[in-house]
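Structure first, then comments.
For this view, one protein chain was removed and the others were kept in their places.
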Amino acid sequence: MDQAMPAVEARHGRDPGRDLRRVGANPNHWYPLAWSRELKPGKPLAVRFAGDPIVLVRPKEGPVFALEDRCAHRQVPLSNGLVEGCAIRCGYHGWAYNDAGQCVDVPYLGKDKLPNGVRAYPCREVEGLVLVFPGDPALAASVPLPLLGSVADPRYKTRRFGREVGCHYSFMHENLMDMNHQFLHRKQMGNMVPRYRGGDQGEGFVEARYTFSRVGGKQPLGEAAIFGQRRPVGKPSSSAEKDLMTIRTEYPYQTLRIRTGEDAPVMDLWIAYVPVDAAQRRNRTFGLLSIKRPKIPGLLEAGWPLLVLFTERIFREDREIVEMEQAAHDAQGEDWNQEVFPVIRNLRNLLRERGGATVA
Amino acid sequence: MDQAMPAVEARHGRDPGRDLRRVGANPNHWYPLAWSRELKPGKPLAVRFAGDPIVLVRPKEGPVFALEDRCAHRQVPLSNGLVEGCAIRCGYHGWAYNDAGQCVDVPYLGKDKLPNGVRAYPCREVEGLVLVFPGDPALAASVPLPLLGSVADPRYKTRRFGREVGCHYSFMHENLMDMNHQFLHRKQMGNMVPRYRGGDQGEGFVEARYTFSRVGGKQPLGEAAIFGQRRPVGKPSSSAEKDLMTIRTEYPYQTLRIRTGEDAPVMDLWIAYVPVDAAQRRNRTFGLLSIKRPKIPGLLEAGWPLLVLFTERIFREDREIVEMEQAAHDAQGEDWNQEVFPVIRNLRNLLRERGGATVA
Partner (left out) sequence: MDQAMPAVEARHGRDPGRDLRRVGANPNHWYPLAWSRELKPGKPLAVRFAGDPIVLVRPKEGPVFALEDRCAHRQVPLSNGLVEGCAIRCGYHGWAYNDAGQCVDVPYLGKDKLPNGVRAYPCREVEGLVLVFPGDPALAASVPLPLLGSVADPRYKTRRFGREVGCHYSFMHENLMDMNHQFLHRKQMGNMVPRYRGGDQGEGFVEARYTFSRVGGKQPLGEAAIFGQRRPVGKPSSSAEKDLMTIRTEYPYQTLRIRTGEDAPVMDLWIAYVPVDAAQRRNRTFGLLSIKRPKIPGLLEAGWPLLVLFTERIFREDREIVEMEQAAHDAQGEDWNQEVFPVIRNLRNLLRERGGATVA
């Protein structure tokens, strides 16, 4: 990988251009704001995109919808109110709004005098995710919904995971794409040495490919559950060495696939990082981790608890380190990142170019 | 009430003029800063008015007094010190101040060399309230003490209640005066429909009058305790419909009275909202709820615990909703209120006109 590194002068400079950690997520995409299972019929759910309060509503009948989470009257959250048919009624003075955000009732006012309502957001429900389009609604129809990996493929079993992480979403993309951070997971994974096998970039995406060799430690059982087999401690020419990991940021989503030689990947991860607060210093992660079922029935189910434990531990280590990065950025007040890996420099440029407005 | 509503254009605009939530309470009035029972002889009590620290002192003999709660020397709170006779002595180096705020002793300094003291506030104790005049002391003598409703009338029993609420005092006034917020209390009160019966306004006050009819649910026992009788589920022509509720903001205080036909009200509430912090985003509420004793002796006492429970629940619902309003204002950074009820628009103008300086 050494050969790919730029000359010394270029390496030591900090990135020019606007501070990546202040680049807002581009709102003109579909973002998951909740898991379907979190949104109960008749119980409004308060969520946020980049500080904007949004209420998700699942009526007793009909599709879910999303509105600004405030009553036009006194600004209290509609999520504190009641679902009535296909409308939501504020819990304070009883103003009601339909799924287009129109005010359809004020109990003490004639129907001809109803005031303005609130903003409605385009909303779709796919594969257990409630997706919202927080940007210009006129663009929603022309922006495709995300491809969610192998989640719909019956040959796979999918784990839905994620939680709020206290950092800008860009740290998440960089964390996953730079596999040299295997060092962070040395206690969970043993001493795995990544080898960069080249990358790719194009309209709206950056991709990196790696192989790995184990130079110490034992293969964790959780990892074995992913591959459906135990692996020996790696020699450079071992079969593990030929497993190819492909990580791709296809703005604003990220995927990670592992192929062991067959066509279909043995692991297919789709992940999105949704800014929560206005400063976009927190993100909520929605991950779909699809594992190809091995030939022996029941084996994957048997190994599943181990896989869950293993991925939780990895995810916790990642969360702790990216939160340290955010804390350092907060203290330093600007991005002191000194990146030496060209793939990550490309990724950073992509996130800057595709991102939205600068945040405070 | 429909008829009273202004035309559409006017209704949808936001209020012009300065942001009501940044209008400071006018300091040139008497404000309760503590209950008498909180202020023990010889134990100084630290309180605040709009961020200004004030120490209340009840000497072993003589009237209570109020000073700036800081030593002129090193600025530590005098409330951390000792009451000695009619003076308070700082606990750090022992500087002492009399009830006029004059420095009367520095243990290591001659009496002829005593430094300047601290500010004293006009202070009165009435009906279990310690009232302070935080504005220009020269005006105190000309500003009347508040009339505290029926608290001194032996025909009434009074509950003293209140706590700190995390919002600007103006939300409190609006909450109480707009009885359409009965919808908020639907679980406590059943389905009560308010009917606006007209209002009044004049020099320093706004008043609104309502009747109510019950269209569902049962009369709560706590409410029965207030009226001294059970009421049937209301029909528009029932006796309950004739009960008249009058709510009045007489700046800076608020009252709510219920009359059932007799001259003396069956319920007489006096309430004040005192800003605590400098930004006036928190207020401490002091309420005197006077209930007319029914003819049967002991009945009110028997029902008192129910009344306490009932009013606490109502107050908690109100507190939660006004704190949501404040949180929305904090997030929105300005007042997006869209008021359709003329009485509340008048009330808002009164609070703006009578209020003090703008706060940050």
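First chain written, first letter: the chains are A and B, and each begins at residue 1.
One rule holds in what follows: a contact is a pair of C-beta atoms (placed from the backbone, for glycine too) under 8 Å apart; a residue touches a chain by one contact, two chains touch by 3 or more.
Only a predicted model underlies this, so the values are computations on that prediction, with no experimental measurement involved.
J.: Which of these touches the unseen chain: A:Lys113, A:Lys157, A:His181 or A:Arg313?
T.: Selected residue, touching the omitted chain: A:His181.
J.: On subunit A, what residues meet the omitted chain?
T.: Residues touching the hidden chain, for subunit A, are 1-2, 5, 8, 11-12, 178, 180-181, 183-184, 193-194, 196, 321, 324-325, 328-329, 331-332, 336-341.
J.: For the chain that got dropped from the picture, name the residues of subunit B it touches.
T.: 51, 53, 70, 72-77, 80, 91-94, 106-110, 113, 115-116
Throughout what follows, only the chains that are shown with their structure count from here on.
J.: Could you state the distance in Å from the CA-based centre of subunit A to that of subunit B?
T.: 48
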